[in-house]
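Below are the structure tokens for one structure; questions will follow.
With one protein chain held back, the other chains of the complex are shown just where they sit.
Up next is chain A:
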Amino acid sequence: MSQISLSAKTSPLRRLSFSRVGRRLARFLSFFQGNPTGAIGGGIMAVVVVACLTAPWLTEFEPNKRVARPHVEPNAEHVLGTTRQGRDVYSQLLHGGRTSLAVAFIAGSIATVISILVGIAAGYYGGRVDQWLNFAMNVVLVFPQLPLLIVLAAFLGQVGPTVIALLIGITSWPWGARVIRSQTMAIRQKEFVLAAECMGESKLRILLIEILPNLTAIVAGSFVGVMMYALINEAGLEFLGLGDPTVVTWGTMLYWAQSSAALYTGGWWEMIVPAVTIAIVGGAMALINMSIDQISNPKLKTGPHLKRWRKLNKAIEARRQSGGGL
């Protein structure tokens, strides 16, 4: 057949240029190609995560020890100044980021796992299973989340980061679950699922190997979404004094800055640094989320694609003017 010999020409070239791992990496990087939102968000996140993970090498100060006089202005030794207690803000920022990002990651993972289980089961099985799971989703959805977290945190008393991660994780899965459910219902109708059933595949394999990989973009999107939400809510809870103030996180940094009246006494850096960092990291996650949305829904794509379209149109118009036709 002619179409086969055609594709045979291109394929060996590709085989030479990429090993299997290389191809994976290329596919991962191609995600960012022509995708400035994703590239910026991913870049910021990569820098922040690496800086937090390598904190002990980037700063000589302990985050929880008095290392200088209170409220030293940013200078060469203390890059971002010190707190009212004489602790180094830069060190707190890096070490606190570890906890804050870990909370976001754990909460995101918990919520994503629950939403995958609930969403796929509801979408695939339908009927009575769907009715009950949908009911559960709606119940969790109508809880006002932040007030619930405040009440729970206050009830448990000065909760540690792990508990906060758990609380956020088990209250924020229904959004993802709803989207996954509706996508599963659409994919369930596809003939490859019927084909797998005809072939005698087990239900579990159909769910995890045939359907789940088709939901990657949606799962990734909801994961990043919950992470962003968890990061901000954790900071909020701790700022309100509901978290454990002895643990260094971006939220407790804000709490201490507030309770030591940093802004009134001129130590603005103690307040500004964690606040701006949370805003930047949250924004980076939002950018990643938007770029994932654009991939799963190409209609949202803008930028270079629109430009290319306009260029194409101009070229066609120019050719028509010169009377050449297409």
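A few comments on the model shown:
Here is the rule we go by: a residue touches a chain if its C-beta (ideal position, glycine included) is under 8 Å from a C-beta of that chain, and two chains touch if they have at least 3 such contacts; residues count from 1.
Heads up, the rule we're going with is that contacts and distances are computed from a predicted model.
Note on the omitted subunit: UniProt lists it as "ABC transporter ATP-binding protein", one of the names in "3-isopropylmalate dehydratase large subunit", "Protein kinase", "Peptidoglycan glycosyltransferase MrdB" or "ABC transporter ATP-binding protein". Screening A:Leu194, A:Leu263, A:Val276 or A:Leu312 against the full complex identifies A:Leu194 as the residue touching the chain left out. Checked against the full complex, the candidates A:Asp88, A:Glu210 or A:Glu270 give a single residue touching the omitted chain, namely A:Glu210.
Listed by residue number, the positions of chain A touching the unshown chain are 1, 3-4, 7-8, 11-12, 190-192, 194-201, 210, 213-214.
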